[in-house]
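Note that one protein chain of the assembly has been removed; the remaining protein chains are unaltered in position.
Letters are used for the chains, namely A and B, taken in the order the chains are written, and counting of residues starts over at 1 for each.
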Amino acid sequence: MTDSALRPLYFKPRNGVRIVVWSAFAALLLLLPLVARSSFAQTLLCATGIAAIACMSYNMLLGQAGMLSFGHAVYTGLATFVAVHAMNRVGAGWWLPMWAIPLVGGLAGLAFGVVIGYVTTRKAGTPFAMITLGVGELVFAGALMFPEFFGGESGVSANRTAGAGWLKDVGITFGPQLQVYYLIAIYLFLCSAAMYAFTLTPVGRIANAVRDNAERAEFVGYDTRWVRYLVVMASSFFAGIAGGLTAINVEVATADLLYSVRSGQYLLFTFLGGVGFFFGPLIGSVLLVFALVVLSELTKAWQLYVGIVFLIMVVYAPGGFAALLMLNLRRIKYGEWRKMRWPYAGMAFFGAIALWGFAAIVEMLYQAQDAAVTGSALSVAGIKLDSATVSSWVLAMAVLMVGAFGFEVWRRRFKRVWDDGEERIAEAIKKAEAAIV
Amino acid sequence: MSTLNGVSYGLLLFMLSAGLTLIFSMMGVLNFAHASFYMLGAYFAYQVSSWTNFWVAFVVAPLLVAVLGGLFERAVLRKTHRFGHVAELLVTFGLSFVILELVQLVWGRTAVDYRVPAALDGALFQLYNANFPTYRAFMMVVAIAMLLALFLVLRKTRIGLVIQAALTHPETTEALGHNVPRVFALVFAGGCALAALAGVIGGNAFITEPGMAQAVGAIIFVVVVVGGMGSLAGALIASLLIGLMQTFAIGLDWSFIGALKSVGVEVTPESFGYPLWKLKLSQVAPILPYLLLVVMLIVRPKGILGTRDD
Partner (left out) sequence: MSEFALELNNVTKRFGKTEIIRGVNLAVRKGERVAVIGPNGAGKSTLFNLISGRFEPSGGDIRLNGENVAGMRPYQINRRGLARSFQITNIFPRLSVFENLRAAALYASGQKYSFWRPLSALTELNDRTEALMASIELKRRRDVAATLLTYSEQRALEIGITIAGGAEVILLDEPTAGMSHSETDRFVHLIRNVTVGKTLLTVEHDMSVVFGLADRIAVLVYGEVIAFDAPERVRADARVREAYLGAVLEAQEATA
């Protein structure tokens, strides 16, 4: 299975399919608030929309040009600060409609991309990654030194309902969260269309070539450093738009927006979503908001779970969830999916059991640490445990082992069925090729 | 006094970056979790010394970490090798995440009480009315001993020669069939052990807490880039440079205002760029290594002693 995950998949929508996909995307954005009516749900939607732009802009670097950056939050974060200051100027009488603030963020991102990218793109590959980390630290530490601009510990706040304009007269003040959502949705749609279009241009394609083999790209006439620089600039522009939207959405900019942990999150979740496909980061952004907002409420150890999932994905499915999805779609196309229903069910069943056992151990460890304050009793997925009793520990470990064993058994069956199907598909492709004259 | 402090801090940085450089040059893998192994070293040392004493921990903790590092290399890192260096970097990035969480899971989120052993506590001598702690001297001795040991291993043993060859001509060594996976695992484990040793002696000199890996992680990357990718000597120079720079800067209250005043230019809060001019050198200290990185990249992208230009 890992071998097939390695292979690039070509998703080549014909124009007709493309129109359907993009229309469906637009309709989804339009209709989502009808389903998600509560204010919490709307907050989640807004956060996801912004994260989606940020992750897609990150994927311009990682997925398209093969540049692993540990400093993407620099662009989103600095853009948020610039946008917040711009919002305050609007409040003080500048003529600028509030809907244009994300563009201000985008231009700010672009400007920082021009300056910072000039230094970071001097190197590629691993050195590039290290340098982005260093520059990220530089900007973060530097932000604390200039409280005049960055507002120190408390940050800088702004008011999104400030300013005037014809939109105000028709009732769009950006006061209600729903209006903010639609602003984000429009930007998300336009940005993803623009970023998708970028992948289809000469520079977009050459970025792929530089990712695959930078040396060869030099021998067909391309200055790879200039290609990297261009991609960083484009990426930082869209990252800046995400930052500008953040300014409108939360109305405050704090230094932790620039923190390397946030850059790490972009990397982590973009990768989990899948860097090989354009829509992968969209999945990643949903996961990001889910983990940061929902999972972190459920458990203290959420980062441990995320980290482990990440490790497993890097080793076994480096294409992320998007690649897994596409591989299964391919199965469906060749009529091979039905055979995998039972192995999938078996793996899911035992996987869930193993997960419960593991989670129980982790949660009990944490409970034991704070037992003095919160007591030793806890419940994991509705089942009551007590971190002070031996029986709970034995139970958790036994469940983990049973789950892991069952999972392994089914995983082997799955692999057999999968490899089998892979062979048949390869044969089918060969036949189809032979038919081309 | 500051010089001695700077040198001891620099030597500690070198212990960390030496392992990182070794692993990078041999395997092309930038071990993002390197600082996490440093943290593990400190925590293991704390745990072991609380059961026995510091000297046992001094030996046991690095060995334990070496075993863990070797296991990780065999079980996980090797599997991602075929996906390329970016995947390897990602795996170690994920590992740094998991180690941090596990450390918090086992030892909690606050600092642990890992102390300097009584025998090494106190001042060694006085200089200009300031005490020079015995432990600092001990750190320097350990670091220099490690430096010598590393030098001897690299110069005098067979495996050392292979490693050295890989430092300068990675492709050729590979072609000669020397890139046996065992050397990889060994180098990775060894690099982790060096990081852990730094953790053992650094953890009690500074503070042993879950944030300690993050605190040095970015700095040792700077050391490796500034020193020149793959150059041990460069890493040593860069470590000392950064160590000295930071300790000196913290003690100094210089600012642009002062400098401008001495040449007769008065800067007031109304002047353009006042927030920049009024910054004191001591305030800027934390970002100096990163500034050095940026300047180095513009002036000499290869690093101090680097030969590779990729």
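The criterion applied here is as follows: contacts are C-beta pairs under 8 Å (C-beta built on N, C-alpha and C of every residue); 3 or more make two chains touch, one makes a residue touch a chain.
Note that the structure is predicted; figures quoted are calculated from it, not measured.
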Chains in view that touch the one left out, judged over the entire complex: A
Options A:Glu148, A:Asp212 or A:Glu408, residue touching the unrepresented chain: A:Asp212
Of A:Ser154, A:Thr201, A:Thr374 or A:Thr389, the one touching the omitted chain in the full complex: A:Thr201
In chain A, positions touching the absent partner: 7-8, 10, 12, 197-198, 200-206, 208-209, 211-213, 215-224, 226-227, 230, 234, 433-434, 436-437
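As a convention for this text, only the chains that are shown with their structure count from here on.
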Touching residues (chain side chain B, partner chain A) in the complex: 24, 28, 30, 76, 79-80, 82-83, 85-87, 89-91, 93-95, 97-98, 100-102, 105-106, 108, 214, 217-218, 221-222, 224-225, 229, 275-276, 279, 283-284, 286-287, 289-291, 293-294, 297-298, 301, 310
Chain A residues touching chain B - in the complex, by the definition given at the top: 6, 62, 66, 68, 119, 122-127, 129-131, 133-138, 141-142, 145-146, 148-149, 260, 264, 267-268, 271, 301, 303-304, 306-308, 310-311, 314-315, 318, 362, 365-366, 369
